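Note that one protein chain is taken out, while the other chains of the complex remain in position.
Let's look at subunit A:
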Amino acid sequence: MASSLSSKAKTFKSPTKTPTKMYRKSYLSPSSTSLTPPQTPETLTPLRRSSRHVSRKINLGNDPIDLPGKESVEEINLIRKPRKRTNDIVVAEKSKKKKIDPEVSFSPVSPIRSETKKTKKKKRVYYNKVEFDETEFEIGDDVYVKRTEDANPDEEEEEDPEIEDCQICFKSHTNTIMIECDDCLGGFHLNCLKPPLKEVPEGDWICQFCEVKKSGQTLVVVPKPPEGKKLARTMKEKLLSSDLWAARIEKLWKEVDDGVYWIRARWYMIPEETVLGRQRHNLKRELYLTNDFADIEMECVLRHCFVKCPKEFSKASNDGDDVFLCEYEYDVHWGSFKRVAELADGDEDSDQEWNGRKEEEIDYSDEEIEFDDEESVRGVSKSKRGGANSRKGRFFGLEKVGMKRIPEHVRCHKQSELEKAKATLLLATRPKSLPCRSKEMEEITAFIKGSISDDQCLGRCMYIHGVPGTGKTISVLSVMKNLKAEVEAGSVSPYCFVEINGLKLASPENIYSVIYEGLSGHRVGWKKALQSLNERFAEGKKIGKENEKPCILLIDELDVLVTRNQSVLYNILDWPTKPNSKLVVLGIANTMDLPEKLLPRISSRMGIQRLCFGPYNHRQLQEIISTRLEGINAFEKTAIEFASRKVAAISGDARRALEICRRAAEVADYRLKKSNISAKSQLVIMADVEVAIQEMFQAPHIQVMKSVSKLSRIFLTAMVHELYKTGMAETSFDRVATTVSSICLTNGEAFPGWDILLKIGCDLGECRIVLCEPGEKHRLQKLQLNFPSDDVAFALKDNKDLPWLANYL
């Protein structure tokens, strides 16, 4: 397994707080007999399942959507300190056991029951952030969760050590550096090692004991802890041996009745708990995010841990013991894996993430989440009713898509430089920065800012044009992203943003529905949508909750929306001119003169403000490619220059330039892999770029003409001969056939017969080497060369089988 993670150095500062020691003790100590946690079954995973089922039941019961009036959901943004309660309650809601011990029945041991009964009266207050036991918990935080039915309470620690003991000296110093073994995850003081290390080494590090074990010896002398000192286990160890759980906080609330704080937890699983068990490629600190939720009381939460995506994880090598890696989501119903969506997207903001109202309307988004969960529970049954592809708000059954086993080639593969280069050259990978378009981006930013920050917000529109692959859409999107950051920072007033691609609409009229959906979140037919939009923009009526905010509309491929009477474009471009519309339209298309092609009343509304994205020149292309390839040594500098010059001369399309480079990298990769020589220079050279360019730009007809059958070549020669003789591009089959027969006669070739010749002509027509009418016209069929006669002459001149063809060309 090639883990690219560097060894962890445990540089702990002395803990600033040991927050909950006293507090926890009071209820964790096994001596308090009346509050003994219920007995636990031995199995590990079913427990969690059971808790899931139970918790789901609650959800369905008191879903705020189902009972909108009964439940008042307050919105509180303040951080509140919970009142310290004097008699703490043991929470055992995770237990599978339904029977309640009569001794403890006075406390809400089984909140499941009580909750379902109390549904009607219940009040909840939702929070964003809660300070509990002097630690702040926020939505989205990862925490350790206590398993109240801990299997062996003897081992329950008096305290949870934040610093683990050294595996050799069994002491924990706060001021010496520890190093972590990548195999057994044990911690070692640098100076306890033999020989002692001065500093943390780069890359993987394996402790001496594991090395011995690996080398095959069974007799390993592991230092025994000194007598009397119990080996303290850190939370990490407990988690990885499933004595603790980890969860992500999805929601925080307080029951108003009893003042108990609850969280909705989304469980993490360790690889051992999945159906497959631990796989070879799993890292030691790997967790899976599950789609398994449970409501648990705040009491069970121990403290924070940090679950990170691979990229952050490799950076977080010095962050301590509670860092875990999570790359995959695990579906507990289907037992399948999937990459975690947000992580895969990287910093690319997806649609769902984009809600600028996150802060203000926290209760609203809560509703949505709860709705989600409910849907996913019912999803299975619902997908049986409707098709997976017919959507009523969302698609069902997609959660079934997932692999049963994470393929090893994904995890254990170490990328070579060439493969890295290929990955960054992909059109799909969004570059970190957009070189060469700063001027245009400034202009767009100024335009949008100017139009939305006006108090009036006079609607305006802008037309952006340029040939494909000049970065029009991506520039606008990155401007919007920057603006979003500014909205969050508070320097720009909030707005809503709707993005539409003309070519992805079923019909131009559908754009109304899409805009309406973007503004209000509901789907209606286009006629109704048009009516409401007219009311919204022309008369200033509100749609739903969306109000007062200016709206930015980005329409990509604007030219597709041109209908016969051009009413769609007219409507859309007319709204911005209305006084209360607060609408800004950005139109993107390829043609420069689109406004001029339209009716004058439309062009007068659209053509005022234009921005041209010119084709890139070779220097810009070179810069684009080399910024992408920064830090990767895979290309010769001249090769990049060659590619960019070539593309700049032809189209100036950045996509094309990137594709050529990627193709060249592929060619080089293929060459190196096939030749099986461990070449020292794994560089893409000029020749590879040349091959890629040839493949991309050269029409393949010459090669085909060279290799077609003998009679086809004679046929083509006859056509060229006929063209030279008559000067007419178009001939008939009658004449060509006569020429062929005379050529064959003079050069001693057998003439095959008209019908066979006709078939040959039609085959050539199918490849579009010649243009021809259907073969049923036979003698009267009209034929024409599809390529210049010089190409044919060039292709057929030096023919080894038929040297005499040159006489006729």
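Here is the rule we use: a residue touches a chain if its C-beta (ideal position, glycine included) is under 8 Å from a C-beta of that chain, and two chains touch if they have at least 3 such contacts; residues count from 1.
Criterion: contacts and distances are computed from a predicted model.
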| item | value |
| --- | --- |
| Undepicted complex member, UniProt protein name, chosen from "Origin of replication complex subunit 4", "Membrane traffic protein", "Cap-associated protein CAF20" or "Large ribosomal subunit protein uL15m" | "Origin of replication complex subunit 4" |
| Residue of A:K311, A:K597 or A:R779 in touch with the missing chain, whole complex considered | A:R779 |
| Contact with the hidden chain (one of A:E417, A:E557 or A:E690) | A:E557 |
| Option from A:A737, A:L783 or A:L809 whose C-beta touches the chain left out | A:A737 |
| Contact footprint on subunit A, counting only the chain that is left out | 329, 336-341, 344-346, 348, 383-384, 386-391, 395, 397-398, 400-407, 409-410, 413, 419, 422-423, 426-430, 467-469, 501, 503-506, 510, 557, 560, 590, 653, 655-656, 659, 662-663, 666, 669-670, 673-674, 695-696, 699-701, 703-704, 707-711, 734, 737, 741, 750, 752-756, 759-760, 763, 766-769, 776-780, 786 |
